[in-house]
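Read through the structure below, which is laid out as structure tokens, and then see the notes.
Removed: one protein chain of the complex. Kept in place: all other protein chains.
Moving on, here comes subunit A:
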């Protein structure tokens, strides 16, 4: 069974991952742009901004590298790097590198990402490319999750980006630019990578199906696209899973949800059905269960919000206005969670607040006097 799985994965997941810029099937204008940049040999610092679809931008970056340096970049090795923090604590991080590029995820180093950026970039910036056959004189540094870089680490990037440009180019990948400081933004070229549209996803899915020699009924494709929400990797994986379940992909399709998602939904149902202190206690245990399985609290909140909304709007159309309130509460909780340290407090505040709001509007009962 497992063999089949991996074989199949190869068939649709890996084989269809694009390897050259020409193979990228969406955003043709962006591909053309990158190709011309790579060809000119004068590649700027870049930051790619993208949403929800990590995989796509990864592919864009690898394809760009391939265009820049040739097939050599595909020979990668994973190294472990050790840094000393200012207090002589050892920090170990994994880096992926080839002869021409190096890929780091500074958020691995936690609070010490500044040290990592300083040490690593200095080291790279001060060494010249030794391979004389290399197409480019510089090395490319890919910084993943740049939007979780601390302010200090970003400041550490600033001058290095200018002074050592001859030896190194930096590609920052981020989901949002809000957290990046203005001096960094003013030194980079921005590439906006939009999520693929529904039709583009349809094309890709059909192409994957054709490569693996079966036909994908359009209804099934639509169903999968709706479920994936713009995430192409998820769509392809779901397609694989479905293909395993029912080889001809006909009849009603049930797309399996991850179990934590169903668990979150259960919690949301609990919130809406009954609002008592006992229920809050019950939910607390559930939250702990989720948190101890490393589900990020923002994800829990988000899942809870959508599910609760769904239930409420089914029950009562007039409660629509309340939903806006809920979202606002969610936002409060989310922002506080980022700054605070103990996640469970904020999760519970949200639950209790939502419960009280719900009760208020349901029984037309104004408790604002008691506050």
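Just so we're on the same page, contacts are C-beta pairs under 8 Å (C-beta built on N, C-alpha and C of every residue); 3 or more make two chains touch, one makes a residue touch a chain; residues count from 1.
Convention: contacts and distances are computed from a predicted model.
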Protein name as given in UniProt for the chain not displayed, "CST complex subunit TEN1", "Tip41p", "Replication factor C subunit 2" or "NADH dehydrogenase [ubiquinone] 1 beta subcomplex subunit 9": "Replication factor C subunit 2"
Residue among A:76, A:96, A:155 or A:241 touching the omitted chain: A:155
Selected from A:182, A:213 or A:294 as touching the chain missing from the view: A:182
Footprint left on subunit A by the chain that the document does not show: 32-33, 36-37, 39-42, 44, 49-52, 86, 117-118, 121-122, 128, 132, 137, 147-148, 151-152, 155-160, 162, 165-166, 175-179, 182-183, 185-190, 192-195, 197, 230, 298, 302, 320, 323-324, 327-328, 330-331, 334-335, 338-339
